[in-house]
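Only a single protein chain was left out; the remaining protein chains are all shown in position.
Order of writing sets the chain letters: A and B. Residues in each chain are counted from 1.
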Amino acid sequence: MTPEGCGLKTYILVWLGLVVLTGVAVSVAGMDLAGWSTAVALIIAFLKSGLILLYFMHLREGGELRFLRWMIPGVLAILFLFTGLTFLDVAFR
Amino acid sequence: MSSFYEDEGRFRGILGWIFSTDHKRIGLLYLLAIFAFSAVGVLLGFLMRLELMAPGPTIMRPQTYNAIFTLHGVIMIFLFVIPGIPAIFGNFFLPIQVGARDVAFPRINLLSWWIYMAGAGLAVLSLFTGGGPVDTGWTFYVPYSLRTPVNVPLAVFAVFILGFSSILTGINFVTTTHQLRAPGMTWFRLPLFVWAIYATAWVQILATPVVGITLLLTLMERLAGVGIFDPLKGGDPILYQHLFWIYSHPAVYIMILPAMGIISEIIPVFAQRTIFGYKAIAFSSLAIAVVGSFVWGHHMFVSGQSDLASIIFSLLTFLVAVPSGVKVFNWVSTLYKGSIEVSPPLLFALTFIFLFSIGGLTGLFQGALATNVHLHDTYWVVGHFHYVIFGGTGFAIFGALHYWFPKMFGRRVGKKIPYLAWALLFVGFNTLYFPMLILGWEGMPRRYYDYLPQFHSLHLVSTVGSWILIAGLILMFGHLIYSLFRGEKERLENPWGGATLEWQIPSPPPRENFAEIPRVERGPYEFR
Partner (left out) sequence: MENHRNDGGSKLGMWLFLLSEILLFGGLFILYSVYRFQNPQIFHLAAEALNRPLGVLNTLVLLTSSLTMALSIFFLKKGSPGRSLLFLASTLFLGILFLFNKYLEWTWKVQLGIYPDAPRLLERERGEVLFYGLYYSMTGLHGLHVLVGLGILSVMLFFILKNKINHNHSVPLENTGLYWHLVDIVWIFLFPLFYLIT
């Protein structure tokens, strides 16, 4: 992983992106999206995390630890399954 | 070349051990600590059986009994079987078997031993401080654990600390397996013990934090009254059970997978025949680790969880029995037409298969919804998990001790006494635990201090069984300790004719295992 892999400019652009997405999240929260607002908020949160993971945490670059890229989605999938199975209980009591 | 016993490194004497980053020394540190704790656990079990020898008060008061079964469970689960095989044999042999000089993070390895000892120390401290010994059972179920006056906060904190140690060990093993394999050691040339420890390590990394947060919340509930699990404040105690079992069911795989790995090592060596279905065994470890993470609800069939959840968890529970079955069939097939030599390690391995099968099959009874309602929280469950944990993991540890003894200590174990000890253990074990299955079937609840007269005779038989079992334990460990000092010196590198890497270096191994990192050219079970 060379430092050239991510230039100064990329970092600053990513940060700008993060700030803009935060702004979007806050303004969307003010609108009435009829039940969709949580979904939108979460999608924005995932986008922001994706930016951080890919650029700040260098998952985009791969290298010898390329398989790491699959771990985050893998762990999220496990977490969703945990949540989903828990909801099989709480939502159907 | 001098062995790792002589070459002390930076410090001398005892400091050369407790500050050593050598994976073999750390493995032996764990061995000492873990067996010391398990001896206490056995003693507590013995006391419980004495109390239950006859109905009514026998040797202790009810509150003492509650404290003893809790402590017995906490010691056996968190201090003995969960760390057990990975921390002792995984530490000692995983680096050697992959062809490395040490684990990936030797210092973190040492740290995790210290954290383990700190957790154990806190657990001991919890007995004498606050409201005294915990009486909740090892499961710390809310709301009782929120109300009981005993020292729950320190005890759950101790278990939290132990979990941290477990996570660090897991991280070490995954990284070691990925990064430090010797040239030529492809994934499918890894010994099955490594596969098993690897799969277990993932469970340690991914499941332990869930119980960590659960215990932290319980701690906060006690200290600050947050209310998340407290029904009086709107919390839902069933959610505690969900989070607890999200970890604790996978934890039973932390207990059993490494044991299965040991069996997969012993059987081919003593049949001198390559393992049947290498890939099936390797992948069934992963399958067990994955599917086993989604069956936790089978501990909660009568908790008030929804029927839909119960049905699905029951289905998943039956599914997870399949990969376990795959392994059993593979082991048995490996023996077929082998040139079998029933040495003590193999004898213990075969006993594992027998006892584990009983344990697994009784698990299926519990996994069926209708029977579970009848069996839940009875002695049947106690019988079940002793068959799997003690009959399974325990006997695998005994097998491993006899199998790797010459390599670890450079001494041989005598030829006769292990058979005698085995006979006592086998008879004692079944006399102790089989009556429990019947008792439970007949309705004897678990965690009870007293019982109805009709249960007396089976309880008596069970207590007698505990004496035979303990006699066997004393004989076996006494003999092992004797062999440690007086046993014949093992001069051979490979007394059993094994094909994995640990049998290609001196016994005991030198400080950094290999004079030169080996180049691996054949599989772990290709004999001659």
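Going forward, a contact is a pair of C-beta atoms (placed from the backbone, for glycine too) under 8 Å apart; a residue touches a chain by one contact, two chains touch by 3 or more.
All figures in this text were calculated on a predicted structure; none of them were measured in a lab.
Undergrad: Using the touch definition from the top, which of B:377, B:450 or B:512 touches the missing chain?
TA: Checking each option in B:377, B:450 or B:512, the one touching the absent chain turns out to be B:512.
Undergrad: Tell me, which residues in chain B touch the chain that this view leaves out?
TA: 9, 101-102, 104-106, 108, 167, 170-172, 174-175, 178-180, 205-210, 212-214, 216-217, 220, 224-228, 233-236, 239, 242-243, 246, 512
Undergrad: Can you name the residues of chain A that touch the chain not displayed here?
TA: Chain A touches the missing chain through residues 3, 6, 8, 11-12, 14-15, 18-19, 22, 25-26, 29-30, 32, 37-38, 41-42, 44-45, 48-49, 52-53, 55-57, 64-65, 68, 71-72, 75-76, 78-79, 82-83, 86-87, 90-91.
Criterion: only the chains that are shown with their structure count from here on.
Undergrad: Starting from the mean Cα coordinates of chain A and chain B, work out the distance between those two points in Å.
TA: Inter-chain centre distance comes to 37 Å.
Undergrad: Applying the document's contact rule, which stretches of chain B touch chain A when the two form their complex?
TA: Chain B residues touching chain A: 206, 210, 236, 238-239, 242, 246, 293-294, 296-297, 300, 304-309, 312-313.
Undergrad: Which positions of chain A touch chain B when the two form their complex?
TA: So the residues of chain A in touch with chain B come to 75, 78, 81-82, 85-86, 88-93.
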